[in-house]
Structures are given as structure tokens and as C-alpha cells.
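One chain of protein is taken out of this complex; the other chains stay put.
Let's turn to chain A:
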Amino acid sequence: MMRGCSSRSKLSQNQDRAVCMTNCPTLIVTVGLPARGKTYISKKLTRYLNWIGVPTREFNVGQYRREFVKIYKSFEFFRPDNEEGLKIRRKCASAALNDVREYLTEDGGQVAVFDATNTTRERRETILEFAEQNGFKVFFVESVCEDPDVIQENIVQVKLDSPDYTNCNTEEAVEDFMKRIKCYENSYETLDEVLDRDLSYIKIMDVGQRYLVNRVLDHIQSRIVYYLMNIHITPRSIYLCRHGESELNVKGRIGGDSGLTIRGKEFAKKLSHFIQEQNISDLKVWTSQMKRTIQTAEALNVPYEQWKVLNEIDAGVCEELMYEEIQRNYPLEFALRDQDKYRYRYPKGESYEDLVQRLEPVIMELERQENVLVICHQAVLRCLLAYFLDKTAEELPYLKCPLHTVLKLTPVAYGCKVESISLNVDAVNTHRERPANVNVQRTAEDALQTVPPHL
């Protein structure tokens, strides 16, 4: 993957900027009738792009409308002959585009996702002109679906909880929403293979059964297409956990490749029972290539796959040291790490930022799969969790991922439900909070203030 953009000519290691995928910003424009998954796609795509280091933000025109028209009365607002409504909606779209411009030109954004129906060619023309004026590339993402079951499920999952329908009962809400969709249907002009052949777009049909992809211009669009073609909405759960407690864990040493302690082995057994109780159909089990995850998986007595990229973060010269030893031998490095834990790279090792890059294929494959159990490591788990729970780079390295705890993630509505299940086997705490003093001149005591106890 690309690192350190075109202006890079210094050898400074820790200055790795965010990935530079394109030279000009990109505007992703959703297209489609209501309840076709546009917002679902927008949010997911935004989350993915931010996780891989591309500053992205979504702009939902519906939000702007809700702020403008404080109270939603009924579908009549969306009638094509409602002049008042049309005026307001146009204003909202403009306001949103204005914010897009600000985000992409002044706020350092690289991708903006413009989430609205954009169902008429006229509206799309307006957006194209706007983009051309500002030097943005445009990529359309259209979602086309006529399956009534899918649409119904969409409405139930996300529309009923919308602020628009807080005071309606379910039937009223569904009825009104169906009429709302009707308002758009007559004027809907789908992206046309001939008329729109010069535009860059992907048309997603029937929730991913079929795709039409036209004129992919650059790397970021290619990655977006690949991502969109790999996600699905089939219900499933992802189980994340660390290996059982290891020998080096109890000694307070980081990294290495040791085996499980007795308690660690007990966790493996309990994990096996837990998994059986969950009664999961077709569960895939993934581990890293390190002894401790493999030993944990062995106890499950099911086939599992080893991924090298799931190996723990490489602590380079600090491998197998205790924090006390790191403070003694590398006090400067220790402080620098506390100053920017996400970007800091151990000498001859890796940073969290490197980890995210190497985990990207795992995320892609997790998106493709259904039920998966991933047995991995603390830093790796933090990165995966940050992806699913949309945590920022600042929060990521401090996410709590204790040993002997399974996190069950179930996609729901626009996000992810998390259940944290401790399997009731004691283990050391390996979580070190950011100390109050991160200055390079701090005392050893200040530096070691947050180190968890160990043997």
C-alpha cells in the first residue's frame, strides 16, 4: 500500500502520513430509492476508508432536512408537486455540498460520501458541476433492489427508529414510508449504460448479486469497488478473542512466542465449551502463526486456518522485554511511544499503523465470511475492534481487550452490537494505560506508573 506521498523526501521514520491514494479529493455519490441501503453502504464505506487511513466523512442530506424542518409530518413533504418541500430539499442538498467543499478543501478530507437519493439526472448533473468546479473526482454508487422482503427488512431495521417516526406505531410508519418511496419512483432515472457511459460508477443490484462497474479511474475507486463487492448483509456473528494466558504474559513480558500457562489452557477448554453452546452453523476458526493462538485453537478440536498477518505486533528491539526493562534500556523510545502510540514504530519493529495495513486482507475476508472466530493478540484485536466499532486512531491503541474474554460482534442496523463474555478464568491484566507524563524527561516512576502487575 502507498505510504508517504509524493512530497516525501526525508528519511524521518515516524512521520508517516495518512495514505495518499489520489491527488485530488473524491466525492462518492449514492444513488437509489429510499430503503435501498444507501446509508448503510455510506456508513460502512466511511468506516472502512477511515480505518485504512483515508480521511473520509459522510454527509447525509436527510440529516440536513431534519435540522431544517424540525418536525416531520408525513410523506406529503416528499411529493414531487410539493413546491415548498422541493425548495427546502434543494437548499439542504446545497448546504451539504457546501460542507463537502469545506471538508475536502480546508479540513484535510480526502473522500466525502454524499448520501442522498440523487435519483434524477438533473440532481446528479448539479453535483457533477459542483465537483468539476472544485476539482473533485466523482464516483457514483447506485443501489438497485426490487425484492420486497429486503426492502421490508430495511425499513424495519432502520426506518422505524428514525427520528421521523418516533411518534408513530409500526404500521403507520411502514405505510407512510412506502408512500414516501412512491414519491420518488416516478422521477427515478437509474444510471444508464449508454447515457451515463462517461461517468464512473458501480451499480449494485439485489444486495450484491450483480454489479455493473463503469470507468474506474484510480486506486481509491478500485479499492472501493473491491470493498463494496465483498460486503454482504447475511446475518452472522464474529467472535474475537485473544489466545489463552501465555508464559510471557505472566512474566509481564511483551511479544515473543511462548506457550499457554495452565490458566491459559483452561481458557482454551472453556472456549471450546462456549463455542459449542453457541451452536454456530459453519463456524470458521482463524489463528495467527504463533504458538499461543494455535494451542488455544487446538482445544476446540475443529479445523482452523493460520494467518501470518494475525501475528502480534512486532516489538522489534523490545521483543520479550518487560516495561521496566524498556524504561531502563530505551527510556526515550518508551516516552515517544506514549506520545503517539498509534504511529510509533518500535525500532526494527512495527507500529499500530503498520498493523492496520497488514490486517486489511483479514478485514476484507471477514467481510466476505459469515460466522468466524478469530483467536489473536492484544494489539491485533484492538485494530480489528476499532474497525468494527469505528474507533479513531487515538482510541485504538487503548481499547480494552482483556485475556480470557470473548467479544461477540453482531451487525445490527448501521453498526455493530458487542457482547463481552468473560469465560471466568483468571488471568493477568496486560492493559497499560497512557501515563499522565509522556515527556521524554520524565522519571522512571512516572513512566512506569500504569504498568500492570506481574511476576
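Just so we're on the same page, contacts are C-beta pairs under 8 Å (C-beta built on N, C-alpha and C of every residue); 3 or more make two chains touch, one makes a residue touch a chain; residues count from 1.
FYI, contacts and distances are computed from a predicted model.
Engineer: According to its UniProt record, what is the protein name of the omitted chain, chosen from "Adaptor related protein complex 5 subunit zeta 1", "6-phosphofructo-2-kinase domain-containing protein", "Exosome complex component MTR3" or "Ribosome production factor 1"?
Structural biologist: So the chain that does not appear here would be "6-phosphofructo-2-kinase domain-containing protein", according to UniProt.
Engineer: If I consider the whole complex, including the chain that's not displayed, which of A:Q133, A:N169, A:N186 or A:Q209 touches that chain?
Structural biologist: Selected residue, touching the omitted chain: A:Q209.
Engineer: Tell me which residue among A:K179, A:H219, A:R328 or A:H454 touches the hidden chain in the full complex.
Structural biologist: For the chain that is not drawn, the touching residue is A:H219.
Engineer: Pick out which of A:V309, A:L336, A:L399 or A:V451 touches the chain that's been left out of the picture.
Structural biologist: Reading the full complex, the residue touching the unseen chain is A:V309.
Engineer: Counting contacts across the full complex, list the positions on chain A that touch the omitted chain.
Structural biologist: Interface residues of chain A facing the absent chain: 1-9, 11, 13, 193, 197, 209-216, 219, 222, 225-226, 229-230, 286, 289, 291, 294, 303-309, 354, 357-358, 365, 368.
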